[in-house]
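A single protein chain has been removed from this complex, and every other one stays in its place.
The block that comes next holds chain A.
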Amino acid sequence: MSAARRCRPPQALAGLFVWHLRNTGVRQRPCRFMHLYHVANDRLITFQYFNFLKRMYVTQCNKDLSQRAKPKSDSIVSPFHELQQLDQEKKAVNKINPISSPVHHLWSETSSRNKWRELKSTAETEDSGIPVGNESKEDRRWKEMKLRLDDLPGILARLSKIKLTALVVSTTSAGFAMAPVPFELTCFLLASLGTGLASCAANSINQFFEVPFDSNMNRTKNRPLVRGQISPLLAVCFAASCGIPGIALLTLGVNPLTGALGAFNIFLYTCCYTPLKRMSIANTWVGAVVGAIPPVMGWTAATGTLDAGALLLGGILYSWQFPHFNALSWGLREDYSRGGYCMMSVTHPGLCRRVALRHCLALIGLSTLAPVLNITTWTFPIISLPINLYISYLGFRFYKDADRSSSRKLFFCSLWHLPMLLLVMFTCKKSVLEKEDKGDLPRGSHETAMEIRLP
């Protein structure tokens, strides 16, 4: 922190210089929380150790995991990385923030206005621009807005939030696996690919809409559109070139119901959830539906019908979203408030905690419903009871204590809770063979059909 204070030079210096130094001071913060980040990383890895359904998630923990499993919803999307950063930043912000004398403020404000005026006039006359921040730090330099082809894959990956998309695809495959039909590989691959493409499209459009807001929030300020690495036109074209083939693939290659669900989900995410985020707290519920639809899509891809099992799976994911997101958003209140996002944690904190607890308990209920609907055996609610009780306990603690530590505990628990639950569900799945003895299941003539046998 003293480094930052050293960076507050005497006011006699030019405004530009002030700005320059403040920015270099700010850069030193990341080193400290990276250490914490690595420590927390190891902890998280052990939780994920026995979870093979969410293998993707484990490998992502090692890199810069900046999003997580609220499928197709970006505000949910940040893990402890952000919480750590916020911890540091909160302390830093309170100490560094020069809400110092009004003079200093006016000074830096006037100087930045002057700078801006100079920039504008430069743009008109096409002189060589003022190389503001002409330093060695990559980020602080002026960059040419020219698209380089070898950068493109990385940029598109970040634009489509590829890690989040991967998680969405894995929930879809969980839905597919839980469907009581013989496993068909081609259908599975087509459904996964189609869902992945649809998710890419939705995420790109979301980023396209949110450029100025993203640049103001710490979590999202390094996105490609914010940094100008790609033009908005290209982002929209990319979204269209992912979305249209994706939905077409689902409609024609799998079945129309899945395609319709995919298209509906894209619409819900981009045209309902994204604008609603800034209008009312109802966005959380819409976002939970967005997250619940992928497993339903997986199920309908396998069976072709929307039956109770699909809705149950969707229901489980829907309920899971709330403890996950509400716990996460508890730590991001400042950014949301400044950015103008209407989130429960900011405007209705009591409701926020109540809803989280309510849905933790609902998870227990839904798990008990699974054998009733013939999706799993009765061992499922029994085995899943401990983890459901644990998350409900943490939800209760969060409800009572309403502080940072309880919110973080709940959030971290939700991260491993869902994969575990889906895994247990899969192992407790009612055998297809049993069903065939009783009823008539169409035996497909696919050579690739596999039959799932229960242990």
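Here is the rule we use: a contact is a pair of C-beta atoms (placed from the backbone, for glycine too) under 8 Å apart; a residue touches a chain by one contact, two chains touch by 3 or more; residues count from 1.
Simple rule for what comes next: contacts and distances are computed from a predicted model.
Missing from the rendering is one chain, named in UniProt as "APOP1 protein" (options: "Golgi pH regulator isoform X1", "Ataxin-7-like protein 3", "60S ribosome subunit biogenesis protein NIP7 homolog" or "APOP1 protein"). Residue A:G340 is the one among A:P153, A:G340 or A:G365 that touches the chain not shown.
Touch with the chain omitted from the figure is made, among A:G228, A:G365 or A:P386, by A:G228.
If you put the missing chain back, the residues of chain A touching it would be 19, 22-23, 90-91, 94-95, 97, 99, 105, 108-109, 112, 116, 119-120, 122-124, 126-129, 131-133, 139-146, 208-209, 211-212, 215-216, 221, 226-228, 231-233, 236, 275, 278-279, 333-334, 336-338, 340, 342, 346-347, 349, 402-404.
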